[in-house]
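For this depiction, one protein chain was excluded, whereas all remaining protein chains were kept in their positions.
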Amino acid sequence: MIEFVSFMVVALDSAVRLSVPLLLACLAGMYSERAGIVDIGLEGKMLVAAFAAGVTAFLVPNPWVGMLAAIAVAVLFALIHGYASINQRGNQIVSGVAINVLASGLTAVLGNAWFREGGRTPQLPGHARFQEITLPGADLVKDVPFLGTLYSDIISGHSAPVYLCILAVPLTWFVFYRTRFGLRLRAVGENPHAVDTAGISVMKMRYGAVIICGILCGMAGAYLAIGQSAGFNNDMTAGKGFIALAALIFAKWRPVPALGACFLFGLLDAVAIRLQGVALPMIGQVPVQAIQSLPYILTVILLAGFIGKAIPPRAAGMPYSKDR
Amino acid sequence: MTVSAVVMSGIDKRFGAVHANKSVDLDVAKGSIHGLIGENGAGKSTLMSILFGFYAADSGTITVDGKAVSIRSSADAISHGIGMVHQHFMLVDTFTVVENVMLGAEGGALTARGEALTRARLKELGKTYGLEVPLDTLVSELTVGELQRVEILKALVRDARVLILDEPTAVLTPTEVEQLFVMLRRLRDEGKTVIIVTHKLKEIMAVTDRVSVMRRGEMVAHLDTAATSPEALAEAMVGRRVVLRVDKGPAKPGATILTVRGLTVKDEKGVTRVNDVSLSVRAGEIVGIAGVSGNGQSELLEVLAGLRAPLKGEILLEGRPVESAAKNESKRLRKMGLRHVPEDRHRLGLVKEFSASESAILGCHDEAGYGSGPFLDAAAIRRDCEVKMSAFDVRPANPDLKTALFSGGNQQKIVLAREIERDPILLLVGQPTRGVDIGAIEFIHKRLIELRDRGKAILLVSVELDEIMALSDRILVMCAGEITGERTPERTDERDLGLLMAGVRERAA
Partner (left out) sequence: MSAQARGELPLWYSAGLVPVLNVACAFLVAGLVVLAIGASPIDAVRILLRGALGSPYGIGYTLYYATTFIFTGLAVAIAFHAGHFNIGGEGQSLLGGLGIALVVLNLAFLPSPLLILLTIAGAALLGAAWAFIPGWLQAYRGSHVVITTIMFNFLAFGLLGYLLVGPMKRPDSMSLETLPFVEGARLFRADEILGWMGIAMPRTPLNLSFALALLCALFTWVLVWRTRLGYEIRTVGANPTAAHYAGISSKRITVIVMLMGGAFAGMMATNEILGVQQRLIADFTAGAGFVGIAVALMGRGHPVGIVLASLLFGVLYQGGAELAFDMPLMTKDMIIVIQGLVILFAGALENMFRERIAGWIFRKPVEVAP
């Protein structure tokens, strides 16, 4: 029993860390797709952001400067996607694939050219990374059973982006449901004609959404490179952008459920890592791959309409033109 | 002396080769209900889209409340106090009524204050004009009549002084139409100006103070409603046209080919489109269905062709039942000898990206003559197309040219050639001459008569009255999904048909 509790504490703690990039990317996708721009390039934007963060934090050993650089680069890539999708009315899926492939190649080429470490950026010293923050009182309550453990071991002791990310959920909720921008954003992904005839520029709204998407992807990438790790690694996103996409569908494009979905998927990942090679009583050894595949399987089942129905924003993926 | 709310003068607008508005003038008096009437494609919607800033006019000026204005976008129009209720509602289905009304008029970066204000405004407007709607219901759960009220409220909340309604009654039930008219009169009495765009004579007579008539891009008359009649309006709308002469002997109707009994069709939104229609078509006759577009003819054709499932009713083709809901029914019907020239050749009848010869086998691509086994014989298809092209005088007679590059008339000839050459026992024809030049019209009419004289049954749907008059042996008139009357061309005229089309039922014969 004690073994189980300590197992869960460790798993939950690492689930929080693992779900942060998912959640940021998921919210990024939410802004974009809610505005009608399908984005399967979350993975690529996160990757270039992680790279930019790793490089910049090495040059200017300050994690916040690293994050700013990450955001700038991710926004640049988001604008490429925006230009292809909004101005050129190109295929948004193709554009997303292009961003992913381009990101994967470019980060490796530049990383190798600049640092000659096989695509990695140099290991960063502690002060160039986001440090873990011990929340006030965490040490005091450490020994209080359950609640104390929860507070000191799971809630406390993460780096700044983790808390920023968690804050981003209520903030996104507020933006979506309590602000003019959010109202228009949600409308433009459902019926851009209604937005246009209400005297609002569809193009401006969509660019706004795409830029926010870039900012959040930038934060996600920065966290990967200079929060969770001590530098950039080749393809360090490792499919997180797609899990985030799955979580977005799973959350039916809503912010609060997104928190749940990302935490669930992060937990699955954490558990899978810790169950590697461990035989469970009664069940035996659970294949890690089965647990890691669960997010994808659940998403497919959801998409198939067997458990509820995930209905994307109606105008998602469709270029807007005035003619009907 | 009346004051003008809106003056549009010399409005000219072209879309490529189409001259949609030819130096059009319109003067709408403040505090009046002004009707804008004309047939489909007469240019009414274009004119109103220009007034609402959706399109820019090529030339011409607009004056609102005596001030010359430049309207480049919907936002401009709204700021000049113009509101528009579009035929297809511009609402966000996943939003509540309040959210929809607020959109674009939120009154600040946060929505809370604006929402409270909008709520108050809506309650007040609801009382003043009798426009009551549930405020917190999702728009997707409202009836069509309620949706329209939301659209009107959207305009009023933005302080619209001029309200444009584009075909507002197209989707309403008669009771809802009555309620709408009560609302519009009340709006007028409160000093608002209303422009109502329609092609329904009855409504013009019922609700407007003045009426402007458009025909083929031109403004042809401005009349006081009280001083005119439906007959005069019908004539102005249709104009004195060159009567199309088709040499046509008397029909020799044979056995009944198509029998329809009690057919009712609902569309995807659950609106009844065809209501309890019964009809029959015999071999060797052309039965024409007249009616303003959108009165159920399209749905009727689609059901008969096996493309859409009816709610109830019975269809018999040579005594054998047609089951439109069944898989591959259109394929089976083709084999039974039913052919179909669809109303919308771009959506259904052709594939624009295909070469002419490929479009010319659409729906017949599995016939033995076009190849063997799973293969298609490109040379045979090409030859077949050449034969059809010369028989139907398609120009250019080039089977390899992309379908999109033929003119409307020649595209239609390709469709017609494909369907007629199959020697059908029943031909369904929808709008055979829409977007077709005069020369081709004559040609197409001749071929249809020839087919009839060969003893084939033809069901013709057309919104062109002279086409119906010229071709039909019997005329059925549809209005609001129902057949409002039957005539023979010898014993009717356009005014008579126009009244039936407007839903004025059989007079005492």
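All chains are identified by letter, namely A and B, in their written order; residue positions are counted from 1 within each chain.
The rule we apply is simple: a residue touches a chain if its C-beta (ideal position, glycine included) is under 8 Å from a C-beta of that chain, and two chains touch if they have at least 3 such contacts.
Note that this is a predicted model, so its numbers are computed, not measured.
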{"item": "On subunit A, residues whose C-beta touches the chain left out of the figure", "value": "40, 80, 84-85, 88-95, 97-106, 108-110, 112-114, 116, 119, 239, 242, 245-246, 249, 287-290, 292-293, 296-297, 299-300, 303-305, 312"}
{"item": "Positions on subunit B contacted by the hidden chain, ascending", "value": "16-18, 305, 307, 327-328, 330-331, 334, 340, 342, 347-354, 358, 361-363, 365-366, 370-371, 374-376, 378, 395-396, 398, 401-402, 404-408, 435"}
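The rule is simple: only the chains that are shown with their structure count from here on.
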{"item": "Distance between the centres, which are taken as Cα means, of subunit B and subunit A, whole angstrom", "value": "48"}
{"item": "Subunit B contact footprint on subunit A (complex, rising order)", "value": "178-184, 186-187, 190-191, 193-200, 314, 322, 324"}
{"item": "Subunit B - residues contacting subunit A, complex", "value": "52, 54, 73-79, 84, 86, 88, 90-95, 99-100, 102-106, 108-112, 114, 154"}
